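The block underneath contains the structure these notes are about, expressed in structure tokens.
The complex appears here minus one protein chain, its other protein chains still in place.
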Amino acid sequence: MTRSRFLLVVLGLSALMALCLPAQRAFAQKPTPSDDEVNRIAHQLYCPVCENTPLDVCPTEACRQWRDLIRQQLSQGWTEDQIKQYFADQYGARVLAEPPRTGMNWLVYILPPLVIVAGAFLLLRAMHNWTKPAAQSPAPGQEEPSDEYVARLEEELKKRS
Amino acid sequence: MWPEIGYGILVIAFLVALYSVGAAVYGERKRSPAWIESARRAMLLLWPLITLGAATLIYMLLTDHYEVSFVYQVTSRSMPAYLKITAWWGGQAGSLVFWSWLMSAFASLVTLRKWDRDREFLPWVIVVTSITTAFFLGLVVFYENPFARFWQTVDGNVITSMWAPANTTLMVAQDGRGLNPLLRHPGMIIHPPMLYLGFVSFVIPYAFAMAALITGRTDDRWIRLTRRWTLWAWLFLSTGLVLGSRWAYDVLGWGGFWGWDPVEIAALMPWLTGTAFLHSVMIQEKRGLLKQWNMILVILTYALVIFGTFLTRSGVLSSVHAFAQSAIGPAFFAFIGATFITSIGLVIYRWPDLRGETELKSLLSREALFLLNNLLFMSVLVVCFWGVIFPLISELVTGQKVTVGPPFYNHATGPLFASLMLLMGVAPLSAWGKSTWQTLGRAIWKPALAALVVTALIFVYYTRLAIPLLGFYLVALVICVTVYEYWRGARARHRSKGENFFLAFGRLTARNPRRYGGYFVHISMMLMAVGIMGINMFQIDTQATVPVNGALKLGEYSVKYESIAQFDAADNRQVTRAVVGVYDDKGDYLGELHPRIDYYPDAQQNMTIPGERATLTDDLYVLLVDWQPATANGATFKIFVNPLVNWLWIGAIIFWIGALIAVLIPDREPERLAVPEAQRVPQPGVAD
Partner (left out) sequence: MTDSTIAAPAKRRGVPMWAQIIIWVVLLGLLAMVAVALRRTQQGTVQPGDKIPDFAMPLFTGYGMNGGQQVKLSDLRGKVVIVNFWASWCKPCEQEAADLRTAWDSYKDTGKVVFVGVDYVDTEPEARAYLEKFGIQYSNGPDLGTKVSQLFRIKGVPETYFIDQQGVLRRVQVGPFTSVDDIKAVIDPMLR
């Protein structure tokens, strides 16, 4: 519908609601969402046109329109998820800050932990191989870490003198 | 005249670089020192030549030669002289010349040293550095020529080319387009050079690694020779990253300093492997372990440098930082392919020769903890690399473009960085060779307790949230442990030599610069971590439109809109400057800030410059988002309060001090704690 018609409907509805007001304040028309509320959602979206710019920061005319769109949707009572979904449907998944968890995108989240665990496993195995000879050597003498520095210094002093 | 001269010089440099490669290979094959010396001289000739070529380019930048396409793109009459000089690296073509200039400078520095003991490395180091220089010069000569000019045909079309096409006349524009306004900022002036210094200097360790692999000299020698280079390279790269962050914070206007943008990550990845290398190289020097791994790390660091450069400049990645898409992509790709394949092939070929004595006494020894350090850095690298590559894969396989953004990176790297911090707290207390839970426990309980006390204070006075408290505890732990280490060392000297503490402190650092410089760096990293945690975990912001004399409240601050003015600045900017007054929650006046919007008519672009009020506890950051002329509603401001963020910059300065200690003071540390006779490398600990 055109913008003027939309406004008429909103006004009409608010008039209706105003009549119901005394009973339940909770049903009243939502006030215009503040910039902060819009930015909170825009912060989680990326500008569909500019490269890698979050929507709350982007200064272009188009981004201003999109922020106004979010404001409108918020005042209509849309939830955060609904707004994000709308943007993803309209403009593609790249407006979301994270790939949606569908299909192949699961790889994003699963592969790094797998590779890291595999790396840790390989490292542990290597370290285990490397400590085996140590198990065969005789039990080490007592360590005195607090005097380690003195010991090293003395060693160094001996070398220098 | 000047473009022909400049271009001609660069073409000559390109040919000289190729000759240097050929002569070095030929000399090595024929065992002819004369040919190798010729190759060396040719390579030394490169830097003067490129300097001359660059000088002609800079001359044209300074003197408004707008018939030259590059000058037109990056300068304009209204730019001050110093900015015109820095415009040299403000565009693709010029920055490639800059890269070549740095590359040849470093290659020359390396070859100027005495090569008596390492004669077999020389030809191959020349080959690698000259091939790289030749490649970048080749890109300039064949693809991105900064000396190309505008020619106008009879029917009004404009052709950009080096030599005049038939039936055209030289077209001289009246004014240039000017440097992207985002680049006209002090931070931006020094950030690219620092980054390039870091990138380019990593070629040297790589060249030595390749030389070691090719010649079979797979002992420690190559690492000793390049240790200082690697430290400098790492220092420059770190500085470049910090400066880039500061620039982003000051100028990009989104209240943050790091956006996990793919180009930022491309610069971070070599830093991660570089840091891992700095640590694991100590194990190789002390205990002779990890030769294979160190070789891999150096090659990986260099590979990430050129891969990151390729991604940034070829247009493959979408990013605010990326250069416009250009023709150098395929050539760069070929270079990368050849480099990766050759390097990996050589490592596999020499794998058996790289085996060292692999003996780890205990899983808690310092070697083991350094290995864990490497694992964690490599894990962060895996996360970053995957996040950068995945959108490419997704687009190729499913056709769907996706963005991998900050939430992914923050969630994935958060625990990894926390683990690294824990490691930083434990590792200094563990001994080379042997450590047990008891020895570590005895060493750590005092600092751990002190850190707990500090955290308790933070709990009482600052925050009750779990994750920040954990973060602060780890910071406190590392600082307490490091200070404790310092104190123990100084006390030992004091006891054994009777020096007072200050003297002991100084002498301790001077005798062991790498270790104590390193501790300094750890402390500085923790200060930076405080800043990062502050802004990431506690940042608050608000945006609102207020009339004149209206105020926005955020946290403990109240920002009152006092006035706005529009005027033209000296360099043709149209400035819209707001004056806001800052008050605290008791109503006391704290100061005045001037957020503004600068409009650059030559580039037709706006820049939003925030007004910042910096204190140790936080930063008040005010942006002028929008404004309406006097009649209407007022102005829209966005305010951030960024707690603790200035510790990030303070930490960076201390980082520099620590790193300079480590790199400038000559090392007199004994080489190995225990070296088996068979493996003893025949040289004394001479500082290079």
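The letters A and B name the chains in turn, as written, and every chain counts its residues from 1.
Following the convention adopted for this analysis, a contact is a pair of C-beta atoms (placed from the backbone, for glycine too) under 8 Å apart; a residue touches a chain by one contact, two chains touch by 3 or more.
Note that this is a predicted model, so its numbers are computed, not measured.
For a quick check of understanding: of B:112, B:344, B:453 or B:467, which residue touches the chain that isn't displayed?
B:344
In the full complex, which residues of subunit A touch the absent chain?
The list for subunit A reads 2-3, 6, 48-49, 60-62, 65-66, 68-69, 88-93, 133, 136-137.
Of the residues in subunit B, which ones touch the absent chain?
Residues 314-316, 325, 329-330, 333, 336-337, 340-341, 344, 348-349, 351-353, 357-359, 361, 389, 392-393, 395-396, 399, 401, 433, 674, 676, 678-679 of subunit B touch the chain that is not shown.
Assume only the chains that are shown with their structure count from here on.
CA centre of subunit A versus CA centre of subunit B: separation in Å?
24
Which residues of subunit B touch subunit A once you look at their complex with the stated criterion?
Against subunit A, subunit B makes touches at 252-254, 259, 261-262, 289, 318-320, 322, 358-363, 368, 371-372, 375, 378-379, 382-383, 386-387, 390-391, 393-394, 397-398, 400-408, 412, 429, 431, 434-436, 439, 442-443, 488-489, 492-493, 495-497, 511, 541-545, 606, 608, 636, 638, 670.
Taking the touch rule as given, give the residues of subunit A at its contact with subunit B in the complex, in rising order.
34-36, 39, 46, 50-54, 56-57, 59, 92-100, 103-105, 107-109, 111-112, 115-116, 119-120, 123, 127, 129-131, 133-134, 140, 143, 145-150, 153-156, 159
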